[in-house]
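The other protein chains are all here in position, but one chain of the complex has been omitted.
The first chain written gets the first letter, and so on, giving A, B and C; residue counts start at 1 in each chain.
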Amino acid sequence: MSQIPTETDVHKMLDTLSNWGRWGADDQLGTLNFITPAARRRAAGLVREGVSVSCSRPISTDITADTSFQPMRFMVDSGEGRDTEPPERTRQRRGAAEFIGMVFHGYTITHVDTPAHYFWNGRIYNGRSCNLITSREGAQVEAVDLLRDGVVSRGVLLDVAAVRGRWLEAGEGVMPEDLEAAEKAQGVRVEPGDILLVRTGYYGRRRAEGPRNPGRDGSPALHVASLPWLRERSVAMLGTDTHNDVSPLPYPNIGNALHVVGLVGMGLWLIDNGNLEELAEACARYRRWEFMLTVAPLVLERVTGSPVNPIALF
Amino acid sequence: MSQIPTETDVHKMLDTLSNWGRWGADDQLGTLNFITPAARRRAAGLVREGVSVSCSRPISTDITADTSFQPMRFMVDSGEGRDTEPPERTRQRRGAAEFIGMVFHGYTITHVDTPAHYFWNGRIYNGRSCNLITSREGAQVEAVDLLRDGVVSRGVLLDVAAVRGRWLEAGEGVMPEDLEAAEKAQGVRVEPGDILLVRTGYYGRRRAEGPRNPGRDGSPALHVASLPWLRERSVAMLGTDTHNDVSPLPYPNIGNALHVVGLVGMGLWLIDNGNLEELAEACARYRRWEFMLTVAPLVLERVTGSPVNPIALF
Amino acid sequence: MSQIPTETDVHKMLDTLSNWGRWGADDQLGTLNFITPAARRRAAGLVREGVSVSCSRPISTDITADTSFQPMRFMVDSGEGRDTEPPERTRQRRGAAEFIGMVFHGYTITHVDTPAHYFWNGRIYNGRSCNLITSREGAQVEAVDLLRDGVVSRGVLLDVAAVRGRWLEAGEGVMPEDLEAAEKAQGVRVEPGDILLVRTGYYGRRRAEGPRNPGRDGSPALHVASLPWLRERSVAMLGTDTHNDVSPLPYPNIGNALHVVGLVGMGLWLIDNGNLEELAEACARYRRWEFMLTVAPLVLERVTGSPVNPIALF
Partner (left out) sequence: MSQIPTETDVHKMLDTLSNWGRWGADDQLGTLNFITPAARRRAAGLVREGVSVSCSRPISTDITADTSFQPMRFMVDSGEGRDTEPPERTRQRRGAAEFIGMVFHGYTITHVDTPAHYFWNGRIYNGRSCNLITSREGAQVEAVDLLRDGVVSRGVLLDVAAVRGRWLEAGEGVMPEDLEAAEKAQGVRVEPGDILLVRTGYYGRRRAEGPRNPGRDGSPALHVASLPWLRERSVAMLGTDTHNDVSPLPYPNIGNALHVVGLVGMGLWLIDNGNLEELAEACARYRRWEFMLTVAPLVLERVTGSPVNPIALF
């Protein structure tokens, strides 16, 4: 079984797994460079049943245990109490509209992280200065509008919770052997340009048992120790049903280690807080853990991510 | 050439084009019922080049002439001025995060309208009371989270601006003969379950000449007179590069007539304020005005629409 | 001792204590009509020590047990990491600015309620229709900008917690005999045009023991049974260190009974969620439970209240 890396090992990963310069000094796309037209064609070629499945949680305005910032929905106009049997002369059109607002980073909203979401020693992916992200100007590089044309590729679900037959616990990390066990059990192999989705069951548990606070109570995720494996397989994007970092981890000086090594070192784009429950059911139903996956972030200028609703198509 | 309907004609359309009850008393999906697994498979089968193209405008925080409500991007944390060459002992991770907020309905943001966005005489699509949409509870029916699994189908661009060789003017409506002329010129035919995108060139003009205020200066769009044509062709969703209604129109008592008849009467879901410029270029380049189209609204509970980034795949 | 009114009694209060029409059919000011120039002069005449004391809680962005909607503070511009020893040539001014946002009604923010904050049977103070308060237009009557010139009068603190020698418990209401006992103990008498502040100690307890959720755990306040006393004394405005209603109360059909009878029936303006701790200390120090009080709501158009910082001047 894989060894749990020490904190020093994790520091070293920032060098050994680095993609800085790999696609040129100007690159901002990082691992998304693995997605080619051929990968998109191949993804479309996987469609058989014509059934689409969301990988997103709902966005609710409730305050729950895992709310770090409460999403907002305010009606700018509503249909409240209007007359529904109006006399002829007062016939009219009306409408409803709303304001929505959110801090999508956090523990509850399914969202994409751009590499600029994290810095290490003042640097973001490809060696840029984090000073390029300011309160007034926002993210002047590595912003989510780079993905205006969306991310389309083969998605592969590795359903570690199903293979283990249980939900992973807080503090439990998905290791390379877990990934390979799932590949074997499911008869699938992660290949260059794939979007890898890893199911820990955490969100299923949340639905069954109610929300808990990952900041206080911890959560499972892919372990940072699996990043060499992801790099070897040339994974383009990683999504999980948690916020994508194991906690607690014994790295006092490099919290959220997967984010640090993945985003900063590798330029690995992430999908945090996914919902992989219906996806897992569909994969089991169709006996197929590969599918066409479309991730379409909002074209938000100068923002380090976006809420998204990734759509798997079988 | 088609006759411009009178206001009375438009009122009658609410009956003649009505889809109320067509898919049962409980239906909330309206014209999206035209999209079948076969339609999704067919869409995937169109993919050849493996090239994806956004149909979304960027979401900017600027106030412009067509801003009805200024989108917000505030940094909750930034990298401003952090030391980018820190001594060993102070090495640390940090990150950036932001609040985003918007009223997506309006004239600038690419977004989906659910049928509940409009009421006529106190009723929304399928005869429900508009009282179901309240300031406290939001849209208790016909909300955008119905589309959690996304909308995937064949997209067809009818590039009316290209056929006419000019941008359409404010007040100019796209009529059935324009649609058929484009079909003929482009060698494509709109079929059941298609997502129809109509390009007036308005957004290209905005990019060239700067924003103007549609509320004051008017805008082109598909004319309400074309809705019988859309119903006949069983179009599943309609998108345009304007807010999807011609203005001004000579209907003092039924403003935004296409929204009224389309959303309320037909349950026709809309994509407003699209960007069809790059899409038009891609269609011309590949000599193909049909493509796989994926629309993935955010899973916003009780909201009458969502900002979206529709992705065309060639 | 006063009898606890039955729910039927409370319903009757809406008639017996009604101020509808008392100051004319057009009146929107309700009990603030009791404040005359003479009352303001008298208030100013109370100033001796020249010491001012806030009656407001701080507005924090934390989520706590009593947060119903999390206040926001986002920096639009900050001084983060700027060079503080810049070379001559780069000398420059810069600045900080922020977005603030809040739902001030609730359990945590010190705020004024206008009469329009509550309706009973579709009516607001003075018999107006609650339909005048819409999601699009806001409060078209009885809005807080009526108070643009502020509320200045004599403030009287009745420190019921001090008289009882303990914090009041959830569900415990301040009755007329409590008010009179405090008057007697403090040597003060509530008179026409006064702003009455009632201290239950709830906020002192919150500071000592941490926040709790009044919606779930209840809270003390002035009892609706004291409203006849307030009307008899011609109190102009009522403030408390809770959200101004006892809970739980045995009135299943008229929740927040003091708000209903006070706001709707009497047109009694309220200050909810005050902080009366430092004020109580100042009163005890100066042996004087009367003072000049200035309440200066923001001039918010069409809003049913405002966050405020009421200033007592001794």
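Quick note on the criterion: a contact is a pair of C-beta atoms (placed from the backbone, for glycine too) under 8 Å apart; a residue touches a chain by one contact, two chains touch by 3 or more.
All of these numbers come straight from a predicted model, not from anything done at the bench.
Asker: Which of A:G81, A:P192 or A:G255 touches the chain that is not shown?
Answerer: Considering all chains, including the one not shown, the answer is A:G81.
Asker: Using the touch definition from the top, which of C:G21, C:G122, C:G210 or C:P248 touches the missing chain?
Answerer: The single option touching the absent chain is C:G122.
Asker: Which is it among B:S18, B:S52, B:S78 or B:T240 that touches the chain not included here?
Answerer: Once the missing chain is taken into account, the touching residue is B:S78.
Asker: Can you tell me which of C:R41, C:R189 or C:R216 touches the chain that was removed from the display?
Answerer: Of the listed residues, the one touching the omitted chain is C:R41.
Asker: Could I get the residues of chain B that touch the absent chain, sorted low to high?
Answerer: Residue positions of chain B that touch the missing chain: 63, 67, 69-70, 75-78, 80-81, 131, 134-136.
Asker: If the missing chain were put back, which residues of chain C would it touch?
Answerer: Listed in rising order, the touching residues are 36-41, 44-45, 47-54, 56-61, 69, 72-76, 78-86, 91-106, 110, 116-124, 129-135, 138-139, 145, 148-150, 152, 253-256, 259-260, 264, 292, 294-304, 307-311, 313.
Asker: Given the full complex, what residues of chain A touch the hidden partner chain?
Answerer: 72, 74-76, 78-83, 99, 135
Just so we're on the same page, only the chains that are shown with their structure count from here on.
Asker: Please tell me whether the contact surfaces of chain A and chain B are same or different in residue numbering, using the over-half criterion.
Answerer: Same-residue interface.
Asker: Specify the chain most distant from chain B by Cα centroid.
Answerer: Ranked by distance of C-alpha centres from chain B, the top chain is C.
Asker: In steps of 5 degrees, what rotation angle do you get fitting chain A onto chain C on the CA atoms?
Answerer: 180
Asker: Cα centroid separation between chain A and chain C, in whole Å?
Answerer: One centre to the other, that is 45 Å.
Asker: If a residue has to touch 2 or more other chains to count, which residues of chain A qualify?
Answerer: 69, 75-76, 78, 80-81, 131, 134-135
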